[in-house]
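Below are the structure tokens for one structure; questions will follow.
One protein chain is absent from this view; the other protein chains keep their places.
Which chain is which? They are A and B, in the order written, and residues in each are numbered from 1.
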Amino acid sequence: MVDLTELMENEVFMAYASYTTIILSKMMFMSIATAFYRLTRKVFANPEDCPGFGKGENAKKYLRTDDRVERVRRAHLNDLENIVPFLGIGLLYSLSGPDLSTAILHFRLFVGARIYHTIAYLTPLPQPNRALAFFVGYGVTFSMAYRLLKSQLYL
Amino acid sequence: MVDLTELMENEVFMAYASYTTIILSKMMFMSIATAFYRLTRKVFANPEDCPGFGKGENAKKYLRTDDRVERVRRAHLNDLENIVPFLGIGLLYSLSGPDLSTAILHFRLFVGARIYHTIAYLTPLPQPNRALAFFVGYGVTFSMAYRLLKSQLYL
Partner (left out) sequence: MVDLTELMENEVFMAYASYTTIILSKMMFMSIATAFYRLTRKVFANPEDCPGFGKGENAKKYLRTDDRVERVRRAHLNDLENIVPFLGIGLLYSLSGPDLSTAILHFRLFVGARIYHTIAYLTPLPQPNRALAFFVGYGVTFSMAYRLLKSQLYL
């Protein structure tokens, strides 16, 4: 069995691992937020989820949509759309030997921007709070992608 | 050219690779399930997908939603929301040198829970089958994230 700990001794990779774990955990929290609003507001997407299901057709009145639930779901989907590119591009960027302080700046900005994006989406804060948070995260990922494609394109 | 096979000789990493490939293949199957229900129930989201499109406006009657199709799509989205964190956190966890049997237990529980989640969603089985499957998968990912953040936080 090979000792892989050397990868985890690389500081850039350790920073990537830490920030990625934090932002993925934050994204997972969105599932809990959705479940919380579905349960407290009695808004469900599936008949089998409704309270009193099977005891009468009137359980189906809970099969509806709700502004609050839809808002959390949009925030969750936006997370997915932006964290997936960060996951892939950030991993490759971390392995491409960037400067440690530059890499950490990228990771901090991205994680901070995405957390602020969630706060701005769920509060909701007036625009352009959410838009700015979105574009900071987007710009960070794009900056890493640019460095990757510029330094080691192999097609 | 460097020999990378050493990474694939690491047993934890090989287990991660195998279970990840299985669960991503399962997730890809959801696309086929959606296409199957769309075709057999003639329920489409795009005008160009409707049978007889271009031969008359009445093809547009197939532009509708269907409970069964929406159920598969929700299961697919739930997979995405949960398998993406597993993909990232599981990779980093595998590289952090965990105990082999503990790691395999995590991977088995996650893959089993997500397969059961799909069965519970598509059958559908009465609750709390689906909720339990969801929380087992969620707990496994969170347990890996906790270990990562506890053992090697680098911010």
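One rule holds for everything that comes next: contacts are C-beta pairs under 8 Å (C-beta built on N, C-alpha and C of every residue); 3 or more make two chains touch, one makes a residue touch a chain.
In this text, all values refer to a predicted model and were calculated from it rather than measured experimentally.
Colleague: Which residue among A:L87, A:V111 or A:A133 touches the omitted chain?
Modeller: Final answer for the missing-chain contact: A:L87.
Colleague: In the full complex, which residues of chain B touch the absent chain?
Modeller: Residues of chain B in contact with the hidden chain: 1-5, 7-8, 11, 14-15, 17-22, 24-25, 27-28, 30-31, 45-49, 53-54, 76-77, 80, 83-84, 87, 91, 104, 108.
Colleague: Can you list, in ascending order, the chain A residues touching the missing chain?
Modeller: 6-7, 9-13, 70-71, 74, 77, 80-82, 84-85, 87-89, 91-92, 95-97, 121, 124-127, 130, 134, 138, 141-142, 145, 148-149, 152-155
The rule is short, and it goes like this: only the chains that are shown with their structure count from here on.
Colleague: On a C-alpha centroid basis, what's the spacing between chain A and chain B, in Å?
Modeller: 16
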